[in-house]
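With one protein chain held back, the other chains of the complex are shown just where they sit.
== subunit A ==
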Amino acid sequence: MDPEPLRGPVTLAVVEDHPVTVDGIRLWLSQDPGRRVELVASGPTVEAVLGGPGATADVLLLDLELDGVMIIDRVAELCAGGRRVVVFSGHREPETVLRVLDAGASAFLAKHESAEHCVDTIVAVATDRPYVTPTMARALISDDRPQRPRFSEREHLALLLWFQSMSKASVARRMGISEATVRQYIDRARVKYAKIGRPAPTKAALLARAIQDGLIRPEEVRDYRSFAAGGD
């Protein structure tokens, strides 16, 4: 299940209107021992970033609020072309997190948890693998919409403990299982969300990778599909 070594550093484009935040991101990337991510473009608007070298970046890190305007509606449009989008915001209410995931975003990073999770999230997303930040875990267990996926008891517990402790080792000890199994429960819960909301190439890629990694079985994808069809 360990990700295969990357061919080169993951390329990252950042849409962020505060230069100081971009500097912060640059600092986190430089502190990563493997230097796994390279920042290739940054700018204050989507157009400015995608108009240059950012157009071909592996991952787009998108601040949800640019110049005081929320751009949730643009997430779907960006994901529709297969672009891997990681949303990065201080607005971490569960409704916002679920909306951007539904729209096809690969992950949600709350600004205050970025230092610990930023690089790992970007690397996971670049290979179409799930990465669940504690803020995402909170949103997933808060979801009470009728179309929400059903989690197993263990998946729900793993998400809750991860949200509370922010340490997978602690969760593993509490549940009496290995850290890898904890990751598996959390990632499975995330993959279930790939079938919620509008279809997007990023979601299909996430499901395909999850099958390849043995996280879910192909039949389970069909289960989600038939469940979604029945819920219409």
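The criterion applied here is as follows: a contact is a pair of C-beta atoms (placed from the backbone, for glycine too) under 8 Å apart; a residue touches a chain by one contact, two chains touch by 3 or more; residues count from 1.
In this text, contacts and distances are computed from a predicted model.
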* Structure fact -> Should one name the undisplayed chain from "Transport permease protein", "Histidine kinase", "Aspartyl/glutamyl-tRNA(Asn/Gln) amidotransferase subunit C" or "GMC family oxidoreductase" using UniProt, the answer is "Histidine kinase"
* Asked: Of A:R36, A:R174 or A:K195, which one is in contact with the hidden chain?
  -> A:R174
* Structure fact -> Filtering A:R92, A:H117, A:K192 or A:R209 for touch with the omitted chain leaves A:R92
* Tell me where the left-out chain touches subunit A, residue by residue. => 90, 92-94, 112, 138, 141-142, 160, 163-167, 169-170, 173-174
